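The complex appears here minus one protein chain, its other protein chains still in place.
After this line comes chain A, so read on.
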Amino acid sequence: MKIDFRVTNPIATSIPLDYKIYKQQQEQQKQNEQQQTISVPVTTTSEPIKKRTNRSEEQFRQIFMKTGVVSQASGSAYIEIENTKVICSVHGPRASPKTELFESAKFSCELKFASFARPGERIDYMESAKEKDLSINLRQSIIGAIRLEKYPKTVIDVYVMVLNDDGGVLVAAITAASMALADAGVEMYDMVSACSSICIRNQSISNGSNGSGSGNGSSGAAPKVQSSILLDPTLQEEESKDSLGCVVVAKMPSLNEITQIIQTGELSYNNTIDGIDLCIDGCDKIYSIMKQNLISSLEKQVSKKLE
């Protein structure tokens, strides 16, 4: 059956469950009724970004990783980037249910949001276009690292479940998936680590004191906007109206090859390059954490067996 994945506007009667927006709308409606005017005063509902207080602009959030969390899977991993929580399991390499012959393993990825993973409306169980897009990106990030030719006539399935989304879902998913693949013992050229960065319009344009100078203003014919680049954005930062654009990079650090790069938003050339460079550095840092975690989990397994 052909499914229509086009995103349609929500029905006019539906009310977003975000209380803040709902309340603002209610107040607006009251005001309108009182004023009896045609033009509705436009208020922006997305808040400006508060300055980061607990970490610097080029600092990660706290990361927690654990492998071997799903007993039924051949390999699994759980990752927490503060409030972004992702669980991933790998099934296979296992025999293909079809009897056709192929020389290398078939690799498929599926990313799914839990219905309660995001603020606002409940997420439908049916796979949305966003989930499908994330699955495609996830697959493209990892497939280059796996030695598929080592596993003929088999399939490898990766399932990622997003339990809570607080920004950087794709980053968490890629990291979790390559950890889970390593946990499953699938042969890989290298593990893939990922990192995201965001370009933010600066508030302090009037006094001219650009305190954070990681990414400098735009160049060329673009309107002069002072901007700074932040590493590892939260959901609030990603969806804020001050966000100019976002970059996600997935990389195989020991081969020094970029396997996936996604940029959204309108950024100047300099900002794009700065954002990519920051992400590349971030990938290397995440990679070292992944390695440590895998080694310690392996040590635990071995010592358990020896007992």
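Everything that follows uses one rule, which is that a residue touches a chain if its C-beta (ideal position, glycine included) is under 8 Å from a C-beta of that chain, and two chains touch if they have at least 3 such contacts; residues count from 1.
We take it that contacts and distances are computed from a predicted model.
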Handout entry: Per UniProt, the name of the complex member that is left out, chosen from "Mitochondrial distribution and morphology protein 10", "Ribosomal RNA-processing protein 42", "N-terminal acetyltransferase B complex subunit MDM20 homolog" or "Electron transfer flavoprotein subunit beta"
Key = "Ribosomal RNA-processing protein 42"
Exercise for the section: Among A:G68, A:G144, A:G168 or A:G282, choose the residue that contacts the chain missing from this document, as touch is defined above. Expected result: A:G144
Handout entry: Contacting the left-out chain in the complete assembly, out of A:S178, A:T234 or A:S268
Key = A:S268
Fill in the blank from the handout: Missing-chain contact among A:G168, A:G245 or A:G282 belongs to A:G245
Completion exercise
In the full complex, chain A touches the hidden chain through residues 2-3, 5-10, 12, 16, 21, 25, 28, 33, 36, 38-40, 42-43, 45-46, 129, 132-133, 136, 140, 143-144, 218, 220-223, 245, 247, 251-252, 255-269, 272-273, 276-277, 280
